[in-house]
Structures are given as structure tokens and as C-alpha cells.
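Here it is, the structure, as C-alpha cells.
Missing here: one protein chain of the complex. Every other protein chain is in place.
Then we have chain A:
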Amino acid sequence: MEIRFQRLFLSALCALGCTVAQAQDDTQRVLDKIVTPDMERRHIEEDQLDTEDFEIGAYYGFMSIEDFSGSWGWGLRGAYHINEDFFLEVNYGQHTAGISTLEIGGGLPALTDAERELSYYDLNLGYNLFPGEVFISDNLAFNSTFYLVGGAGNTTFADTQFFTYTLGAGYKIYLTDYFDLSVDVRDHVYERELLGFNKKWVNNLSTNIGVNVFF
């Protein structure tokens, strides 16, 4: 009997204690809601921002290949923007050479079809010379920039590699922050010695239109 009383008493005590604890907990929760504003007190760092310094693109254009007529061709481009003025740029492009000046006169073909394939790559440093805006109409303006590029690379032509210097200038219109159209003219200069031609420095001028996306 005594044991039963004891158990009853203890369980009653326990239940009471629990209720008190629960009540205290509830009060605390309500107080928390009142005292703490519903706002996140977080700290902001520059690193939390998404950066968009890389650019990737494709272009299509015409290259005049010295002594070998000219042709349309395409290329790929990647760039890293170091700051608002300078960027690093990599290009790769392909063209097919036409008939040479020697062949036009009725001579034998100087190169096979495979040897007429011209491909190049170059690593350039670019400089945004004139950034600004162009107004299409009273209310529509796009950001634009005129830029210069210079660098070096390699040209593969007639199954031979040529160390090539590149110089160029272009104009770019940003349709949005991250999408732009470009037009540029570049000169690819290298020293060439091919069968039937004297050793000389040649200039292959190319004009391209391109689309680029920042990411």
C-alpha cells in the first residue's frame, strides 16, 4: 500500500514538474518571437558575389591568305578580363587557302588539298581603348568598346608551323551585360618560305564578326 502511494505521489510530482517545464519553454518561445526581429543578421563579404570575368565566343569571317587567295572560316575565342582595361585572349581559327598566284598562270598545283588547310591559334593581350555608349534611338543605348589586341601564336599552313605575330583592333556592342557582338580586323604576320616562293614576311588579314558570352 505504501508503495502504491509513493508511486502515485511521485508520478503526480513528475507530471507537475513536466508541465512547469513545458510552460516555461512556451513562454521562452513567445518571448524569443517578440525580442528577436525577423531579420537575418548576416555579414556580407565581396567573395559572396558571383564573378563574371570569363568570356567565351565564336566568330566567322574572311581571311586573305597572302599569295593563296582568301576564304571564309570560323573560329573560337576565350578571354579572361583582368580589369576594366586589360584582357587576355586565346583564339583558334580555320580557313582553306585558294589557288596561288603561281597556279593561276597555268602551273601545276603547288599544294595538295590537305596542305591548303590553314589553322592558327594565338594568345593576346587586349586593351579596351574607348569604352562608351552607342545610341540606336532616343531611348535605346548599348554599351560598347573599341579595343586593341596584340600577341603571338602559331599558324599551320602547307603542313608547316609558323611562329605568328598578331595585331588587331575591334569594336564590340553589349546587347546585355553578358552577351555581346564584335567586329574585328586582325593581321597575322609570319615569315614564310615555301617551294616556288621567296622567303618573305607575309600578312594574312582577317575580318570577323563574333558573338561572345560572359560567365
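We take it that a contact is a pair of C-beta atoms (placed from the backbone, for glycine too) under 8 Å apart; a residue touches a chain by one contact, two chains touch by 3 or more; residues count from 1.
Please note the rule applied: contacts and distances are computed from a predicted model.
*Asks:* So which of "SH3b domain-containing protein", "(2Fe-2S)-binding protein", "Na(+)/H(+) antiporter subunit C" or "Amino acid/amide ABC transporter membrane protein 2 (HAAT family)" is the UniProt name of the chain that got left out?
*Replies:* Hidden chain, UniProt protein name: "SH3b domain-containing protein".
*Asks:* Out of A:64, A:119 or A:143, which residue would touch the omitted chain in the full complex?
*Replies:* A:143
*Asks:* Check the options A:163, A:179 or A:201 and report the residue that touches the missing chain.
*Replies:* A:163
*Asks:* Any idea which of A:113, A:138 or A:177 touches the chain not displayed?
*Replies:* Considering all chains, including the one not shown, the answer is A:177.
*Asks:* When the complex is taken as a whole, what residues of chain A touch the one chain not shown?
*Replies:* 39-53, 80-85, 88, 123, 128, 130-133, 141, 143, 145, 151-154, 159-163, 174, 177, 193, 195, 214
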